[in-house]
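Every protein chain except one is present and positioned as in the full complex.
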Amino acid sequence: MEIQLWRSILCPYELAVKELTVKFEHMIEEYRENDRYSPIEQVSGRVKSVSSILEKMQRKHIPIEQMETEVEDLAGVRIICQFEEDIDTVAAIIRKRTDMEVKSEKNYLTHIKQSGYRSYHMILYYTVETIDGPKRLQVEIQIRTMAMNFWATIEHSLQYKYKGDMPPHVAERLSKASDAIISLDHEMSSVRNEIMDAQNSSQMQSNL
Amino acid sequence: MEIQLWRSILCPYELAVKELTVKFEHMIEEYRENDRYSPIEQVSGRVKSVSSILEKMQRKHIPIEQMETEVEDLAGVRIICQFEEDIDTVAAIIRKRTDMEVKSEKNYLTHIKQSGYRSYHMILYYTVETIDGPKRLQVEIQIRTMAMNFWATIEHSLQYKYKGDMPPHVAERLSKASDAIISLDHEMSSVRNEIMDAQNSSQMQSNL
Amino acid sequence: MEIQLWRSILCPYELAVKELTVKFEHMIEEYRENDRYSPIEQVSGRVKSVSSILEKMQRKHIPIEQMETEVEDLAGVRIICQFEEDIDTVAAIIRKRTDMEVKSEKNYLTHIKQSGYRSYHMILYYTVETIDGPKRLQVEIQIRTMAMNFWATIEHSLQYKYKGDMPPHVAERLSKASDAIISLDHEMSSVRNEIMDAQNSSQMQSNL
Partner (left out) sequence: MEIQLWRSILCPYELAVKELTVKFEHMIEEYRENDRYSPIEQVSGRVKSVSSILEKMQRKHIPIEQMETEVEDLAGVRIICQFEEDIDTVAAIIRKRTDMEVKSEKNYLTHIKQSGYRSYHMILYYTVETIDGPKRLQVEIQIRTMAMNFWATIEHSLQYKYKGDMPPHVAERLSKASDAIISLDHEMSSVRNEIMDAQNSSQMQSNL
């Protein structure tokens, strides 16, 4: 497939990522303007690179005609939360929205991957308006804490280096780091109520 | 009304402006990716400032409870086109979209304002998702050529200076400049077909 | 030359364009914050595309070792003014700055190109800090009014279409449009003093 055709196929996914990034980033501001604690801390997004798409299609034996249905993460949005508890809140907010529809969810928090990977994944249907009319496409949302994100960034670099053949001593260190992150997230959760209180009291004050 | 309350009221309008700016700007890229001539050249947007809102409410005797319905340009998006003919194209595209609904249109091209002002205005209904659920609000879209925009910028500065009391010799100069712009836009329109052809042929070439 | 090497060579030029865009755009805000008329209306920038660089090197017989010295517009910044008189002001501001040095200037306002092209060009030396230390490079600055820019955009599209072989009837129309733009810019200049006054009086008021 030529680069021109790829661009043309991925163009609506670019738009979906831009729109969703704007929408979730604005939520942070909206909570702040209303003096409420924001369950979202940071948002980022990307369209999958052509080389990553090809690699995934080959690995999973996906024929070209089924790319848009089978490669569910062509468009990806990552939402970073301060606390583990915020992840559920964000997922619940997404389920309620009228401008997107949940196709499926995967909970890698209760079902930690063998590598140590933890995150909450949702596949959404989302409609963008193209120059040829509306197009409904799929977007993957990853919701995680800063600490989980930190670990995932490191793990991704190492996976890339070893291409699926990580030496046991490296895998072990990663696993230990994952444990350190779980205990950090728990430690942090224990101060969460304090921070929520802080936000609520400042909100009440401003509403007097 | 306190500044905090203003911010909270205008917050969904900020979101509408951001979303619409992203959507219209992406259209430019989409035309380019598909090797087609884009009827949109530039997009900008703004939420009306509190002082301008207050001034308008006073001038038009709008009570505070009717602000959101009567002040139709709380959210404003400006679309700049290369050629006068593109203005109709853009208006037609907007009418067809499924994510916005046209409330009313005003054609200041066929009905030039006495000052010389020319533009195409549309009031749209547009729904944004807030933290309290979906909210349907009004947005004003102004569609004009670069030349019309140039004139409007100058006229706005002078109106601001003279606060509705412009001396005749200044008004006359503005009016002459408006004539120069009309003839420039016509001159430009006469080369538009050439440019459209250029785009179409390059598109055909890339589709071979 | 491989794409990787191109990227690595052009990387400091990307930085120069970003820094200069930030600097000139901030000037607009600075004038506004100080309630003064800004001679700059809009700023944009780009690094020349690899295909345009190759085309220019071939056309001008520039060997690869002399690319960075001979292709003076690898980095380009365009400054748009409201009025023709502002162009001189902007050029004078640039000459005075301590963070850039003027290599040469070309005045296509007094020496209009045969095509009708009008603009003020400056080639600057500008130093960016790279990961291997400071690097002094060249940047082209184009200064023009909105009307001149409008014409240049159209002319560029047509040149691209006809690849240097424009039919006489098109060239004639372009030339007429260029005349319309000159008379528009003059018409506009006649209201410039009014606008400058407006800004000055509002400044004085705020300084009382």
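The chains carry the letters A, B and C, assigned in the order they are written, with residues numbered from 1 in each.
The rule we apply is simple: contacts are C-beta pairs under 8 Å (C-beta built on N, C-alpha and C of every residue); 3 or more make two chains touch, one makes a residue touch a chain.
Bear in mind the structure is a predicted one, so any value in this text is a computation, not a measurement.
The chain we do not see here touches A, C in the full complex. From the set A:5, A:92 or A:191, the residue in touch with the chain omitted from the display is A:191, counting the whole complex.
Even with one chain removed from view, subunit C keeps its contact list with that chain: residues 4, 7-8, 11, 14-15, 18-19, 22-23, 26-27, 29-31, 33-36, 93, 96-99, 127, 129-131, 133-134, 206. Within the complete assembly, residues 82, 146-147, 150, 153-154, 157-158, 160-161, 170, 173-174, 176-177, 180-181, 183-184, 187-188, 190-191, 194-195, 197-198, 201 of subunit A touch the chain that is not shown.
By definition in this document, only the chains that are shown with their structure count from here on.
Chain-to-chain contact here is organised linearly: an open path runs through the chains from one end to the other.
Centroids built from CA atoms put subunit C at 26 Å from subunit B. Those residues of subunit B in touch with two or more other chains do not exist in this structure.
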